[in-house]
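Remarks on the structure that follows.
A single protein chain has been removed from this complex, and every other one stays in its place.
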Amino acid sequence: MAAKTPEQITDDLLRPLSGVSARYLTALAFLAGVIVAAFCAFGWQIYAGIGVAGIRRPVFWGFYITNFVFWIGLSHAGTLISAILRLANATWRRPVTRCAEVITVFALSIGATFPIIHLGKPWLAFWMIPYPSQRGIWPNVRSPLVWDFFAISTYLVSSVTFLLLPMLPDMALIRDRATGLRKKIYSVAALGWRGTSKQWHRLESAMQIMAVAVIPVAVSVHSIVSWDFAMAPVPMWHSTIFAPYFVAGAIFSGIAALIIAMALLRKFLHLEAYLLREHFENLGKLLLVMSLLWFYFVFAERLTVWYGNETPEMPVFWATLTGSYSPLFWIMVFCNFLLPFPILAIKKLRTITGTVIASSGVVIGMWLERFLIIVPSLSNKYLPYSFGSYRPTWVEITITAGTFAAMAVLYMLFAKTVPIISIWELKAAEHLAADRPPAWERVAQEGAD
Amino acid sequence: MVHQWGMVIDLDRCTGCEACVVACHAENNISTVGEDQAARGRAIHWIRVERYFEGEFPDVKTKFMPVLCQQCDAAPCEPVCPTFASYHTIEGLNGQVYNRCIGTRYCANACPYNVRFFNFYNPAWDKPLNLQLNPDVSVREVGVMEKCTFCVQRIKASEVQAAAEKRDVRDGEIQPACVQSCPTKAMVFGDLSDPHSEVSRLAHSNRATKLLGELGTLPKVTYLQRDSWHGGEDS
Partner (left out) sequence: MAAVNSIYGLFPGPDAAEQGMSALRAAGIAPEKIIIMSSEPFDRYHFTEADRKTAMPWLAAFGGLVGGICGFLLARYTQLAYPITVGNMPPVSPWPTAIVTYEMTMFGAVMTTIITLLITARLARRRPALYDPEISNGMVLIGVIDPSDAARADLDNRLRAAGAAQVKVTNLASR
């Protein structure tokens, strides 16, 4: 494959925006159907009462909170890749940043719907917002759920900003080539971006500040989500390790989701010249590190529980290790560690296909991990007379499926309206590393995977 | 002097008859959820009698323990509620404000005693049980948490009566439904801040224990039992 000129880059990356294939529309229609089913399930839940879900006493949180933590966790993809690699001046991040930032915004939006979906009275969800109400009462600042509101709002604003700011020059690019209604829409989207030297400097300053700001916000968000559990005196919830454990798990699942998204984009949008094996390898190495870190946290937590031998905690411990939840637990260990570790550690296996297999396992494993943190502890609280197990109903399963479909649909729609690889950043990379050939030229040397 | 309501339950007197459970249902408008929902774990019993068997045949001992909201002074259910639906009253009760509850169910997860109950559906009473509803107690709707209130309607009624008669509430004047219905007088209710009340006297007995006291919840229900549980463990 010959080296790409800037014009070719622009053409390649703008090509997905023109026209839709039958395959795309079919997939979109199917996924939209799943989303409609999820809405119907939620509507049914409001109409018939939340009893149509599987939650019960004592397992008052089940699939919905699992999904909440899972999606918020997934949203840490963008932050890690975009912000940390941007600050580290790693040029290989450039084709990858927008894919990652998009995952963050959409996963966060989806995750943020669950504190509403899981409520007994969802129409009153706005009572968690601090506003001067006619009841004269404010939300309880001591509640971790109110911290959730602040943290998730801040993170949402930050990540949307982080996504939209570097999009402005690309919106301007499309505006200049579009006509008619499209031109008008993209003109609004570009906010009148002209590309003056001053605008570039200000944009870069803003991105630097955002990169520095969004990392502590992301860490705080998932710490606060973990404190939804750690603040309650529930066996194996009330653990100081939860905040770092959750943040590490979030980054872990985020990288896995990013690898999967990149692989799908590479295949369906024909971006083989831009999303190279090198990117998957680098992300694969990061995934390996996070897999080891995840295993470390799980081991450390469980070792402490086992060694402590405290009466309330041991039923939970054994339930997951050898008891009724053990099949899920060992599937989780396989998906999160035993499967990814050899694939990602052995260079020969760390291909694009290999990293995607490992990542798919991680996404499944991390969903199971959220489930296994929440449900076994609630099933086995202090008084054995009140122990109980949990089984989801079709309502919860449908809504869960709907969120995965929603993520796919949002991503598909985005990829058709905005170039999924940041065109200006990719072109700018060439002028930064004048001594190295640009990424698209190295394809000719290494060969596509 | 502000009252601090507390309760003492004598486990050596409890026969496990569950009259307290029935009385509580009657007094507090608690519906029965039906067989199907009960099997799915949605039954609501503000007070329940836990039954444990200890030992092997023929040395089996049965222990009954009525468990109700302990009205903890350091209640873990209170700080986690985002809308202040669960809060601590001046008189030491853990109040549940149904109108503030949006149903996050965080309080139920935080409660170590599992004494909080959720309305998964709108409660219903088959006729003619609807005629038996207590007008002093509200009926909760779907999506709202509920739990034992120490029959706060009876407390308020006695306090209002006493104030109208320009006197203090007498010890033993207030009896929640469970206390009133116990045939063996195993339950005693009163003002813990009054050192001369029967409940204060019994709370200092050498048989006194607290359920899950080691968690630091500062429960206001004291359990009297001659022997501690098997193995000397409290939980």
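Per-chain numbering from 1; labels A and B assigned in written order.
Everything below uses one rule, namely that a residue touches a chain if its C-beta (ideal position, glycine included) is under 8 Å from a C-beta of that chain, and two chains touch if they have at least 3 such contacts.
If you're wondering where the values come from, they're calculated on a predicted model, not measured in any experiment.
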item	value
Residue of A:Arg15, A:Arg177 or A:Lys267 touching the missing chain in the full complex	A:Arg177
Full-complex contact with the absent chain, from B:Gly6, B:Gly41 or B:Pro76	B:Pro76
Identified contact with the non-displayed chain, of A:Trp147, A:Phe246 or A:Phe317	A:Trp147
Residue in contact with the excluded chain [from A:Ala32, A:Ala206, A:Ile241 or A:Leu292]	A:Ala206
Missing-partner contacts on chain A, residue numbers	6-7, 130, 136-142, 146-147, 150-151, 153-154, 157-158, 161, 165, 168-169, 172-173, 176-177, 191-206, 208-210, 213-214, 216-217, 220, 224, 424, 427-428, 431-432, 434
Footprint left on chain B by the chain that the document does not show	73-81, 84, 86-88, 218
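Keep this in mind: only the chains that are shown with their structure count from here on.
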item	value
Centre distance in Å when chain A and chain B are each reduced to the mean of their C-alpha atoms	43
Residues of chain B that touch chain A when the two form their complex	37, 40-43, 48, 50-52, 67, 76, 79-84, 100-106, 108-110, 112-114, 117-122, 142-145, 212, 215, 217, 233, 235
Residues on chain A engaged by chain B in the complex (per definition of touch)	48-51, 55-61, 115, 118-122, 124-125, 127-128, 137, 139-140, 142-146, 149, 228, 231-234, 311-312, 378, 381-386, 388
